[in-house]
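Only one protein chain is missing; all other protein chains are in place.
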Amino acid sequence: MAETIRKDLEYENDPNLVHNAPTKVRVKKKIRTFKRYIPFFIMLAPGLLYLLINNYLPMFGLVIAFKDFNFVKGILGSEWVGFKNFEFLFKTQDAFIITRNTLLYNGFFIVLNTVSAVGVAILLNEIRKVFFVRLYQSIILIPFLISMVVVSYLVYAGLSVESGILNNTILPLLGLEPISWYMEPKYWPFILPIINLWKSIGFFTIIFFSAILGIDKEYYEAATLDGASKWQQIKKITIPLISPVIIMMTLLSIGRIFYSDFGLFYQVPLNSGMLYDTTNVIDTYVYRGLLQLGDIGMASAAGFYQSIVGFILVLIANLIVRKRSKDNALF
Amino acid sequence: MKYFNRLKVLFLATLLLVTACTKNESTTNSSDQSEGSNNGKEETYELVMAFPVFGPVPKDMDKVEAAINKISKEKINATVDLEPISIGAYDQQYNLMLTSNEKLDLLMVSFRTVDGLISKGSLHELDDLLEKYGDGIKQVFEPEYLNAAKHNNKHFIIPNYNEMAESNGLLIPKKYVDDYGIDLSKVTEFKDLEYVFEQIKKNNSDIAPLVPAGVGFSILDHYRWYDSLGDSIGVLPNYDNDLQVVNLYETHEYEEHLNLLRKWYEAGYIMKDAATNQDSQIDLLKSGRGAALISGMKPGIAEDESIKFGMEMVATPLTEAYSTTRNVVGLNWGIPITSENPEKAMQFLDLMFSNEEIARLLHWGIEGEHYVEVSENVIDYPEGVDGSNSGYALNQNWMFGNQFGSGYVWNGTSPKLAQDYKEFNQTAHLSKALGFTFNAEPVRNEYTAVSNVIDQYKLSLETGSVDPDEVLPEFISKLKAAGIDTIIKEKQKQLDEWASHQ
Partner (left out) sequence: MTKETRRWQWISHICLASISIFCIIPFLLLIISSISDEMSILQNGYSFLPESFSRDAYLYLWEQRGQLIRAYGITIFVTVVGTSIGLALTALLAYPLSRKDLPLGKFFTFLVFFTLLFNGGLVPTYYVYTQIFDIKNTIWALIIPVLLVNGFNVLLMRTFFMNTIPDAVLESARIDGAGEFRAFFSIVLPLSLPILATIGLLQTIMYWNDWMNGLIYLTDPSLYSIQNILNRILTDIQFLTSNSDYAAQSGKTISQLPSATIRMAIAVVGILPIIVAYPFFQKYLVKGITIGSVK
């Protein structure tokens, strides 16, 4: 029933159909449709205005990436230098390592976080006692509230050679030799995703859980009547119905795939040089390189480069999503 | 369609931007006019003065400010608006203020940032002003040091006057020296330290005799036999080397020091996680995990450090005192181009260096309230007041002009500290490149790459944590690949250029 009504509505509002009407009618109809949407535009206005001021107005600053910034001349008056500020990102032997690390870690984070959080959200949804739902949810969210600097202290408390719990208590219990965690790059491709998962699983779980909460209960009731097992219900109802949220979250993460959590890659490994092979990412490289120079042109260039690559990747990903299901695409 | 949309956005943004800029222009114009029309009777000018604080902002800042203004208004018809900014936010804050043209008349800049600020044109040239208003400043400095603060033969900054040179040495609690019978007179150079560590280890096997002098520092950060020329990328060995810049990391001395450190590390003389330790040197020594450290030396260091560590410390110098540009221009005052009245700013700077009253207020606060004189020229907290409840416990006298400009020293330090400093500065050897500053702008691509490579290897090598036989060649070849030779060549070029003007 609901389906047919939805179809009807789409039919009526489909702009492609309006196109076929004779011109006069089309214009009239356009005005009428537009009038109908005025309340929507009023709703949009304050939020868009804010974004315009907060995000679009300062975007003139993007030109800094292409300028030799000078205080006397100001941002707009400084000289154009083309792509000179970008050179340092590519003219280095580390370009491959930092790009590889950034992409691999972030790609892995996207998969790991999504899969685990969807799983946890589904399990939460199975719990019948409200008390336990709340308890689990609260606990899982706690790490998200802890700032990365503090996380780095906690990781240090666990991994430090001399005063860490792992080396002092746990490894001896297992009869293992202490390990210099901060000197051995090979452990970090495991340590970093674990920390990242620990910290962000609560955030993702909440989002997916509230998506599941939004699912109409009737579907499950009908499925149960039809004798569907839990597993089938999850596969056939829950996941398909929250997939728009999963897809959107993934698209947004892809857009930021060239950015990485600076605290996670800089503070948590204590900036230990021996770990650079597995912890150096674009953000940390840029930070270390510019600490002395303090060149805002080069810093902007790095940001611009990260954004533009993410942007292209999202456009591609969005195109693919669009091919499959128009509604799930971002735009 | 999407392209069209984006164009629209761009257009909108530009429109808003243009309105924004015009607004700004009109305001600057009007302020120019108002300045011009006031020629007859000069209005009192308010100077905005930004500087970092290393803890919470003192709550009596306003009182101190008012007391200063009373004097400065009378002397130079200007008042000052003190703008303390916490150190973690400082660089970012003043950069934002400068880029958005906020009024700022006096700015404290550190060595690391000063070169960038000058080359990006954000500081006023000071030669004329110094000539006109800077007699008080000139009196404080030995001429060679004030000269050393020049960039491209012009003054852009006025350094603070404190220790203008540095020597390196060993700091060790007196109790270890006494208990373990360590004869410090036997220790005169770096490799002699082995004897000290041996003695300590022999008597107390749990302790790491040598710890880094701070979190994130290597052992060699505080032991130098060369002029780092700012950044240790291309150095002058023995502070001279006939002005031939060399790659420190390729030198024989560097390798020798690394080998020694490695030997010490393997013998257990250096703490195990020296490269990644997060506990301060003070905590390490207090808790008995570490015994000694190599640190920079200056007059009165043993007393200073004894207060800091909460136990009696002994200092043994290992090198003679040398002065390099970096020692002179550690922390400086500049007048940003956003200042509307650089003349007044300079006059106030001069006052800060030469007027005892103002120096006392900035350094220690208000007499009777924040300090009292306990004996001649020695001050302490008034009764019932201590560091935790004083309204002005800034303790940053080394940041406001002449460190000893107030004529006071704090209780517990030597009353003749001022003379000791003067003597220290006057007798220190001068590096042949004193006054040279490197501008990394022409080689900035190489510079970022090389900075990354140094970050990667330095700390673990210079704490003995890794084997130099294996890692040092790797380090050097990565430096080469990153373009260190290009930087050194550029540095040599600039140094030659600088030398030709001396």
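Observations
Going in written order, the chains are labelled A and B, and every chain counts its residues from 1.
Throughout what follows, a residue touches a chain if its C-beta (ideal position, glycine included) is under 8 Å from a C-beta of that chain, and two chains touch if they have at least 3 such contacts.
Since the structure is predicted, the reported quantities are computational estimates derived from the model, not experimental observations.
Across the entire complex, contacts from the unshown chain go to A, B. Considering the whole complex, the residue from A:72, A:139 or A:316 that touches the absent chain is A:139.
Of the listed residues B:75, B:138 or B:308, the one in contact with the hidden chain in the full complex is B:308.
Across A:118, A:191, A:206 or A:237, the single residue that touches the chain missing here is A:206.
Think of the hidden chain as still there; on chain B it touches residues 2, 5, 9, 20, 23-24, 52, 54-57, 83-89, 92-93, 95-96, 99-102, 110-112, 162, 214-217, 221, 278-280, 282-284, 286-289, 296, 304-305, 307-309, 330-331, 387-388, 395-396, 398-399.
Mapped onto chain A, the footprint of the missing chain covers residues 1-2, 5-6, 9-10, 13, 15, 33-34, 37, 39-41, 43-44, 46-48, 50-51, 53-62, 64, 75, 119-120, 123-128, 130, 132-147, 149-151, 153-154, 157-158, 160, 162-165, 168-169, 198, 201-203, 206-207, 209-211, 213-218, 229-230, 241-242, 244-245, 248-249, 252, 255-256, 267, 296, 299-300, 303-304, 307, 310-311, 314, 327, 330-331.
Just so it is clear, only the chains that are shown with their structure count from here on.
Averaged C-alpha coordinates give centres for chain A and chain B that are 40 Å from one another.
Of all the residues in chain A, the ones that touch chain B in their complex are 52-53, 56-57, 59-60, 69-76, 87-88, 91-94, 153, 156, 160-163, 180, 182-183, 270-274, 276, 280, 285-286, 288-296, 298. Interface residues of chain B facing chain A in the complex, by the touch rule stated above, are 9, 12-14, 16-17, 20-21, 91, 95, 98-99, 101, 112-113, 116-117, 120-122, 216, 231, 271-273, 275-279, 289, 337, 440, 444-449, 451-452, 455-460, 465-466, 478, 481-482.
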